[in-house]
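Input: one structure, supplied below.
A single protein chain has been omitted from the complex, and every remaining protein chain is retained in its original position.
Entry: chain A
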């Protein structure tokens, strides 16, 4: 299978920090994969995704997405990726439709193509009847779904999801996961971070477990479970690799 993301010795040390947030990480993510980045707080998951989305500059190392080198083709990369951030990156006083029209237009979508796509996706995620209500009146689950739509309207080749189901009810979570599976079947590669290990086990085709800026293990969920003695699920693997210590940090 062809690599969609190639990461070579990628490191990041923030200016004020004492330690590397990401330390010499190399990774290949294949086209069509749902790749899970799992790890405790401060493991470097968000830093890695932020670098891949062009939000943070690497301290050293290199990566390319769909064969496009990040240093020379950052604007081309932006056109083929989508991001669903952990926070609701939406204008609360605008309606769902207005938000989506705006963010869709930033990807160059316009006219009836944009309008139809917004209606279609809102409908698929059960939000069409709320399309003209301000987002600030939505529940957490509804906001999460609009947040997701804003990142996928332009049919990205690669979709980055930073904890897309955090703080939502079971129904919304299922709707989001089901929709993401459909997207993946239609050719979108997904890179996903989460603390819901059971969800990741079910959802991801491949997983990397990160801690302290390094990759501790990599493979399919079943390979990872089989690689650790007495592990019954991904949570057992996770605990065995990252330990039980609390990771509180300020």
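Everything below uses one rule, namely that a contact is a pair of C-beta atoms (placed from the backbone, for glycine too) under 8 Å apart; a residue touches a chain by one contact, two chains touch by 3 or more; residues count from 1.
In this section, contacts and distances are computed from a predicted model.
Note on the omitted subunit: UniProt lists it as "ABC transporter permease", one of the names in "ChsH2 rubredoxin-like zinc ribbon domain-containing protein", "Polysulfide reductase NrfD", "Glutaconate CoA-transferase subunit A" or "ABC transporter permease". Across A:35, A:63, A:103 or A:179, the single residue that touches the chain missing here is A:103. Contact between chain A and the absent chain runs through residues 14-15, 53-57, 75, 78-79, 81, 83, 85, 87-94, 98, 101-103, 105-108, 110, 134, 150-151.
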